[in-house]
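Here the complex is missing one protein chain, while the rest keep their positions.
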Amino acid sequence: MDKIRESILTKSHASKLERRGKIISFMCLGGICLIVLAIFIFIAYRGLATFTSDHVSIFKFLGGTKWNPEVTENGHPLVGALPMITGSFLITILATLLALPFAIGTALMMTDITPKMGTRILQPVLELLVGIPSVVYGFVGLTVVVPFMRSIFGGSGFGILAGTFVLFVMVLPTITSMTVDALKSVPKDYRSASLALGATRWQTIYKVVLRTATPGILTAIVFGMARAFGEALAVQMVVGNAALMPTSLVAPASTLTSVLTTGIGNTVLGTVQNDALWSLALILLLMSLAFNLAIHLIAKRGELKR
Amino acid sequence: MKKRWPLILIGILIILLGFAYVTRDQSKQGESITAVGSTALQPLVEAAGEEYSKVNPGIFVNVQGGGSGTGLSQIQSGAVSIGNSDLFASEQTGIDEKKLTDNRVAVIGITPILNKKAGIKNLTTKQLQAIFTGKVTNWQQVGGRNQKIVIVNRTQGSGTRVTFEKRGLNKARSIASQEQDSSGTTRQIVATTPGAISYVSFSYINDTISVPTLNGIKPTNKNVTTNKWQIWSYEHLYTQKNTDKVTKRFIKYVLSSHVQDELVPQLGYIPIKDMQVERLE
């Protein structure tokens, strides 16, 4: 009697293990969240100093076109981040637009046209493209893309267009592999039904598969944009780093990341110049927040439609 | 019983680590010196550090880049033993120079460089200033070919740029333009872009670019030592006021004739003892 009672009341080895496993895995997750919070607090603390302790107005920061933190005008340092913000957005949008048809086309090849060749050739190709380090992309951009731009458009060759071409190759695998996921999640039945109705393969793809997968593809696009927006070294090597409002696509411009990477080593922690750079980092952070928000909105919309 | 093996593995690992700790080479635990800062100065300190370790086993010199600003703020906060800088501490905002000891170890000359197609042999300081402040936009206006001027600047706050603006442009500030971090890339851009102008240290001069004389003076090491060529700056190893003996000894080594006569010229710097003039700011 007692033995049974005991074995019922005490926790079995399995349930102890269960608890332990759950706690350990939860702690891992908690650790990650802690890191994210730490990064946020730390960058916000540094980035907001420009506005709180150096008394720069936020509107002047976001709307000003002159970036020269070492010079003060009317008692305020010249920290207009608009040229960099514009540069970042232009490069991101152009690179994504350029990559989109290639990404969707490649993804369709992998899911609907030749899945065999897709997994044999295209999948490894994408994985390799992801694997190529951004420094190498920058190196190739500097030795191939920039001289190419120079020979066609004249000038120095550095600029938004050169950055766009480098980023195009860099975001291509991201957008493609996520588009593949989106296309794969379209049920087989939809395709079979459409084909059974007498539609051609292209009609099926265009009218059924792509439409159903639209939310997923949009998510892929936003992800690609987030990657493009945050890329630093490769862009910095080809964009020219001129803190000027971009007047043409082949004139030197700058992005948030390029100014951040080149500038941070030359400033002293706690000075206006350094704080202003951290504010740029804060914008980068807020932008990745915005991109994530967009992804969530898209996902919600997609769910409603179904 | 299958589950035992990870535990056994971890046990073996711990025993191995313990064994390694006990048998560690005590003589090599010695002191280490960390120097952080200017990327331009990094190779010199690195090379000197390597040689120093050979002569003084047990002392390791650990050299990092990161930029002059990083070097100065790190030495100011006391996180490192030496802050490498291309600038005087007084030239960098946010640094209190009184807390630091300045050790000047070498001198570097900086010269404007032009694309060969500009067709310019000589520039005056006034012309240079007019070019970099945007008052002159075509090489024709300063006696060259009909070619638009393309300004390539160095990164804001970098030693080369600060020195060039202070000495070459008479403290005028250059207009915003393309900026390049690295000397090698800068030279490459100037060599391949028609009408380009920039500035690099003497060691980057080669025949892909043209080097004008400035007010009729040639950019040579000799002219720097007499201050006839005025665009030059010191390379500094900043230390805290009451730094330790190991660091002091290493800096003495860098100033010794062995390093000054062999390594310093090899890396394209001018030995500090060759200077016939001295600048204090």
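When the chains are written out, they are named A and B in that same order, and each has its own residue count from 1.
The rule we apply is simple: a residue touches a chain if its C-beta (ideal position, glycine included) is under 8 Å from a C-beta of that chain, and two chains touch if they have at least 3 such contacts.
Please note the rule applied: contacts and distances are computed from a predicted model.
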From the names "Cytochrome bo(3) ubiquinol oxidase subunit 3", "PadR family transcriptional regulator", "Nitrogenase iron-molybdenum cofactor biosynthesis protein NifE" or "Phosphate transport system permease protein PstA", which one matches the UniProt record for the unseen chain?
"Phosphate transport system permease protein PstA"
Going by the contact rule already stated, which one of A:Ile121, A:Ile152 or A:Leu197 would touch the omitted chain in the full complex?
A:Ile121
Going by the contact rule already stated, which one of B:Asn56, B:Thr101, B:Thr185 or B:Asn223 would touch the omitted chain in the full complex?
B:Thr185
From A:Ser25, A:Ser192 or A:Ser248, the answer for touching the chain not displayed is A:Ser25
For the chain that's not shown, point to the residue among A:Thr50, A:Thr106 or A:Ser156 touching it.
A:Thr106
Where the missing chain touches subunit B, by residue:
17, 20-21, 23-25, 28-30, 32, 34, 36, 39-40, 42-43, 46-47, 50, 60, 62-66, 70, 77, 79, 181-185, 203, 266-268
For subunit A, which residues reach the chain that was dropped from this view?
14-15, 17-18, 20-22, 24-29, 31-33, 35-39, 42-43, 101-102, 105-106, 108-109, 113, 121-122, 124-125, 127-136, 138-140, 142, 144, 169, 172, 176, 199-203, 205-206, 223, 226-227, 229-233, 237, 257, 260-261, 264, 281, 284-285, 288-289, 291-292, 295-296
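Please note the rule applied: only the chains that are shown with their structure count from here on.
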How many angstrom lie between the centres of subunit A and subunit B, each centre taken as the mean Cα position?
34
Listed in rising order, the residues of subunit B that touch subunit A in the complex are 39, 65-70, 72-73, 76-77, 92-95, 150, 152, 155-158, 173, 176-181, 185, 189, 192-193, 196
Partner subunit B, residues of subunit A touching it in the complex
66-71, 142, 147, 150, 155-158, 236-237, 240-244, 252, 254, 262-274
